[in-house]
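As you look at this complex, bear in mind that one protein chain is not there, while each of the others sits in place.
Which chain is which? They are A and B, in the order written, and residues in each are numbered from 1.
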Amino acid sequence: MYNTGKIIAGLVVFFILATLPFLLNLGKANAKIEPSIDTPEINAMPKKHCVEPKAFMRSEHMQLLNNWRDQVVRNGNRIYVGSDGNEYPISLQNTCMKCHANKKKFCDKCHNYMAVKPYCWGCHIAPKENEA
Amino acid sequence: MAKLPKPEELLQINYNPPPTEDWMDRPVELKQGNFCWGAKGKNLAAVEFPNARDWTPVEADWKLPKDWEGTVLEAMADRLSKYRSFKVFMDICVRCGACADKCHFFIGGGDPKNMPVLRAELMRSVYRKYFTTAGKYLGKLAGARELDLNVLKEWWYYFYQCTECRRCSVFCPYGIDTAEITLMAREFTNLLGLNTDWISGPVANCYMKGNHLGLEPHAIMNSIEGMIDDIETITGIRINPSFNRKGAEILFVTPSGDLFADPGTFTAMGYMMLFHELGIDYTWSTYASEGGNFGFFTSNEMAKRLNAKIYAEAKRLGVKYIIGGECGHMWRVLNQYMDTWNGPADFMEVPKSPITGTVFDNAASTKMIHVTEFTADLIKNNKIKLDPSRNDDLVITYHDSCNTARGMGLLEEPRYIINSVCNKFHEMPDNTIRERTFCCGSGTGLNASENMEIRMRGGYPRANAVKFVRDKHGVNMLANICAIDRATLSASMDYWVPGVRVTGVHELVANALIMTGEKERETNLRGEPLPGKGGNE
Partner (left out) sequence: MKTVLPFIAVVILVLLPLFGVTVAHQTQIFFGVVVPYTAVAVFVFGFIYRILQWGKSPVPFCIPTTCGQQKSLPWIKQDKLENPVTTMQVVGRMLLEVLVFRSLFRNMKTEMKEGKAVYGSEKLLWLAGLAFHWSFLFIFVRHYRFFVQDVPTAIQLMEGMDSFFQIGAPLFYMTDAVILGAVTFLLVRRVYLPQIRYISLAADFFPLFLILAIAISGILMRYFFKTHIVAVKQLAIGLVSLNPTIPEGIGAIFYVHLFLICVLLMYFPFSKLMHMGGVFLSPTRNMANDSRIVRYINPWNYPVHVHTYEEYEDDFREKMKKAGLPVEKE
């Protein structure tokens, strides 16, 4: 025999599963994701710059931070020399978060969007929000 | 006829195909001893089959009809639209190779085209060429090839080397059953008159005379008379079976092989002794005198035509239900096909044992039960007296028939009976019994004599397992519930494991059965002294 009912039911399930991303986004607008660098510390900089160029930081910051942790914890090295030749103290709290004092509008912005949960804040204490 | 090589010569097997060869480039070679003679024209004509003529496989000219390619492709399109199994199995094989070394013919022969996957690819390659876009345009790269005479000969050679045992299907992650593909290949070859003599002869016999052996009504009765005489000699009891009797409660149908040749006849004697002792109201039929169905190895339609007799006769005689004897493919057909083809059997009643009152709900629709189901129920309810020590000269192992194992699941009933009627029973290794059982090597109409090499090769895995228990436990008797087994395993045992004999389960039952009013038995059904009665112990 044909099992028509079962086949149709199976295909409906398949169709829903296969097009689930479309169904879940029906009528939803694509959110704009722009991390804010609008903090007093950054605004006060004459020439805005990070420890490395923006594009590098965007894709490689996790690796950089991972290295920084290893440098400090395992090698006791607390100085990072950027590709621009400048020296920076290796410190999440005192270097990164000094400028990016707006974790919620900077770090969390992309991390939440991408469902990434960095374990920085398992040990470090997130600084008090300070934005302009 | 080709001389059969010695066992140790046959065992020079290499399971590794040539490393660089493409199987499509290897032309088919019909090796003597590996195929059966061609069908005779008169047997094909008897059942109104096309292209009825005598033909010889070894001759170059197969006397094929005009545009045979068109006939095959048309039939292929038709079967694809009729059988989901065929269609799905043509498409979904991933060639994982799990089936490759599961076929008894491959294990016993090493011919790579006997790997189930490759046997199926013989068909799939043609399917791809004519029924898929990729195959049509990419050809060989897509695993496709044209249907030509070489392909047809290859089909004929290898699809008449598959016993439809379904062992590959057990191991396939998608359940692809090569039997389904072989069934189709045999449909196609039969459209061109390419059957074998050993199949078409029995088919014609069964159609015209009611059974494969072509026993006419009086011959059946003579044969059974002979058995009755033997039973009287052994037990002192004269039993009196009836034939074609209207109004009987039960119609009994068994493969005709059991009426004709040892050791099947001992099994038939076993049925009759049991039924007599129980005093049940049953009849034989000379018209429906065949449980087996060689039509099933021919085409779906032929199988249905032969099977139709069983219900027709049950209806004519007005029986309440049917008991079927010990047979393998017979039960595949009875379990999975008969009711669909020739039912509904609403003129009968749900089988109910007249002795124990057990109602066989598992046959509520077909109204046909297996004799081991019937007997196991008797023994469980203590309705027969047994003396298992009469079988004490036997150390027994049990061979599951392919079809009752994988097309039904009749596994425990015969084992329960054997354990009740015998004291010495040993199982073969787990990998070779129950759903993993090996074919006797000669099913689906391969039990001829001109193809003895392939039969012995196919029978090797079973024999190998028997040898294991013979060497370990001293097994000397191979029990089974299949008429083809009884006929073919005897040959295979003689060849591979001399000293092991073959028996049906109901022969063992009858030996142990203490019949009311019997004289002290001196011999078993084979006329051999019972243990302790030979004077030499």
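Here is the rule we go by: a contact is a pair of C-beta atoms (placed from the backbone, for glycine too) under 8 Å apart; a residue touches a chain by one contact, two chains touch by 3 or more.
Please read these numbers as outputs of a predicted model, since none were measured by experiment.
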item	value
Absent-chain contact - pick from B:V88, B:I237, B:I280 or B:I355	B:V88
Absent-chain contact - pick from B:K6, B:K66 or B:K246	B:K246
Where the missing chain touches subunit A, by residue	1-4, 7, 10-11, 14-15, 18-22, 24-31, 33, 55, 58-60, 62-63, 65-66, 110, 113-117, 119
Footprint left on subunit B by the chain that the document does not show	8, 11, 13, 15-19, 21-23, 48, 80-89, 91-98, 100-102, 107-108, 112, 115, 117-118, 121, 132-134, 141-143, 166, 169-177, 180, 207-210, 216-218, 221, 243-246, 286-287, 301, 304-305, 308-309, 312-313, 316, 334-337, 339-341, 343-344, 358, 360-366, 368, 373, 376-377, 380, 405-413, 416, 429, 431-432, 434-436, 460-461, 464, 467
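One rule holds in what follows: only the chains that are shown with their structure count from here on.
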item	value
Computed distance of Cα centres, subunit B from subunit A, in Å	69
